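Here is subunit A:
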Amino acid sequence: MKHSKELIVGLSLAAAVVVFALGIRFLQDVPLFRSTYVLYTHFESAGGLSGGSPIRINGVDVGAVENVRLDTDNRVRVRLHLDDNVHIPEGSHAEIGGIAALGSNYVVVFPGPPGNPAIPGDGYIEGVSSPDAFEAVTERSVRLTENVEEALANANVLLEDTGLLIGETGADIRPTLRALREVTDALAQTLREEQESVKEIISNVEIVSEDLARISGTSADTLAQTLHRLDQITVHIEGSLKTLEDATQNLDEILEKINNGEGTIARLLNDPTLYIQMGSTLGAVDALLQDLQDNPRKYLRHMDIVDVF
Partner candidate 1 sequence: MILLEHITKQFNNTIVLRDVSLDIPEGETLAVIGRSGSGKSVLIKHAVGLLTPDEGRVLVDGANIHEVSYKELRRIRRKFGVLFQGGALFDSMSAFENVAFPLRTFTGKSDEAIRSRVETCLDMVQLPDIGKKMPSELSGGMQKRVALARAIALEPKYIIYDEPTSGLDPATSNHIDELILSLNEKLRVTSIVITHDMHSVLAIADRVAFIHEARIAWTGTVDDIHRTDHESLLDFVRANEYVIGEQTSASEVSLHP
Partner candidate 2 sequence: MTYSLTWFLRPFTILGRYSLLIFHAFVSLDDFRTYRKNTFNQMMRIGVESIPIVALAAAFSGAVTTVQVSYQLVSVFLPATVIGSVVAPSMILELGPVVTGFILAGRVGARIAAELGTMRVTEQIDALEAMGLNSTSYLIAPRILAGIIMFPMLYVAACAIGIGGGIAVANLGGYLTTQEFVQGAQDFFRPFDPYFGLSKAFVFGFIITSVSCYMGYFTAGGAEGVGKSTTQAAVMSCVFILIADLVLAVTLL
């Protein structure tokens, strides 16, 4: 009798421990009885990743993060629990996906060549740190604006100088023209480069808005914050566009002066490279303007979906 009482108490406690442990495993999406194996990886930043975050290959859940720790060298060490039937070949790498601000991070595994042997348990999979899509947008657009502004400021100064020189007949315009060519070269290059990054930004923004649309409804506050940030970016980009327009106007004015000019015009016109250079620069500026003016609409359209919530 006495023993059976102790037995019942013991049994119920043991049952509770088992249910608790299995329950946590179950809710973490770790298979209850099927075994898993462990890989670990390093990231520069955990970026919102935590124990229980899913692991995905091509969008399919294949396991869960067990824990996220700081290593002795301050890098982030992440233990991954992967389902036993998932084979990750050598040469694969892992990245952090999702948006930290919305608490929906996951680990994306990009499998290496399928022919390679699988990484064994407790092995290491390379972790590639890609900045959070959001941070990327903010960082990039700020950098872009700065670059463009700098180039434009330089151009303005030089163009003003040129205007001054053109007004004074008989002055030697040669160094001025050389400088102008350098400037336009630089401007063209900047614009060409930044056109790429603007495209990248736009595609990033699209990813973000897709993520937003998917997760919408879970955290309205974070969404409001996100929208606010995106608005700021737009304002920024619009500011840069205005500066760019001012600059082109300046260029137009100068060209007009050159066309109507006196003795120096011939020499100026004899330098076709400059002309072509200017033409292509203006073309690039136009394209950029077009792109930038179109694209805010593009992501604002995505925003509209989000606004429903």
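Please note the rule applied: a contact is a pair of C-beta atoms (placed from the backbone, for glycine too) under 8 Å apart; a residue touches a chain by one contact, two chains touch by 3 or more; residues count from 1.
On the choice of candidates, all candidates are chains of the complex that A comes from, given by their letters.
Everything numeric here is computed off the predicted structure, so don't read it as measured data.
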Neighbour chain for subunit A in the complex, from 1 or 2, resolves to option 2
Residue set of subunit A touching candidate 2 in the complex reads 2, 5-6, 8-9, 12-13, 15-16, 19-20, 23-24, 26-29, 50-52, 216-217, 308-309
